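Every protein chain but one is kept in place in this view of the complex.
Moving on to subunit A:
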């Protein structure tokens, strides 16, 4: 897939370093974080009256660090409030419950994050989840093989994702909203059609265990979420492909000119999103021991809400894996707490909606503060 990219590693012309004493551009002195200095090199230029600062811990930096964990702090507040209001909340049984109920949203949110980072959106994941679950249930009906059932669910999701991404890119649709909105309808329709509109009960042992089993109170599905989160983290932080996802989201035009395979990157995030819907289908079908065409209704909105609560930007290029998980947990905890407190079920969507607006509002303020701090920091140095 990476055939567009040049196969060699480019190295900059770092040979001649003869202009060290020339006037610095922009800032009045150069000031690299300690970690960026070549190992063993002493800061040069001290004689020319522009000493390089050593490692620096100023209030601006601390402020930035505090801002970055904003969503996590919010979750902490919500969790503590839930614990204070309900004595049941902190029981291991309930915590396990929260985790297992959040697993589906969390899995979808991890993939939705990648989509949103590329300036896209995937509205089809809830329907894809249902289609995958139904496909898995149908396969189970004809052959009782756990691995095959799981494979059917994952493959169904990945194929739907590939169709989303493929039609979007090669059909040159103006916006992913359109393709995935259409797929929301198509996949749900397929799920209803294939299942005759009825839930199909029965799932292999292994699927039931993934969806409903636990080690002590810690559900398998939560382990799965942790594993997937670590993989997503590896992708976004350490792998070339992940960096391309962020580059494409930041400036698609520049990415094209930088010989990044933009189309491949865009298609890949929809495939990943579809695949995630397949994985979420395994969890959902396992927990309920069957596949139903009504699975995952509005799950896409939960996933998008989780990503947005986690501070990702619809303008692309910005988002954190950890914060998307935090967003998913926030939704899960709030729902759980309201159930424990016997809050009227009709009130719950209202509360979730208010939380979304609050979280994004906080993020807007956070963004403004961060910008201010960054500029202050740049100006001071």
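We adopt the following convention: a residue touches a chain if its C-beta (ideal position, glycine included) is under 8 Å from a C-beta of that chain, and two chains touch if they have at least 3 such contacts; residues count from 1.
Rule of thumb we're sticking to: contacts and distances are computed from a predicted model.
Colleague: Quick one: find the hidden chain's UniProt protein name among "ATP-binding cassette domain-containing protein", "Cytochrome c-type biogenesis protein CcmE", "NADH-quinone oxidoreductase subunit K" or "Putative thiamine transport system permease protein".
Modeller: "ATP-binding cassette domain-containing protein"
Colleague: Taking the full complex into account, find the residue in A:254, A:350 or A:365 that is in contact with the omitted chain.
Modeller: Final answer for the missing-chain contact: A:254.
Colleague: Given that one chain is not shown, which residue among A:244, A:270 or A:295 touches it?
Modeller: Among A:244, A:270 or A:295, only A:244 touches the chain that is not shown.
Colleague: With the missing chain put back, which residues of subunit A would touch it? List them for me.
Modeller: With respect to the unshown chain, the touching residues of subunit A are 1-2, 4-7, 9-14, 16-20, 22-33, 35-38, 44-45, 238-241, 243-244, 246-247, 249-251, 253-261, 264, 316-318, 371, 374-375, 377-381.
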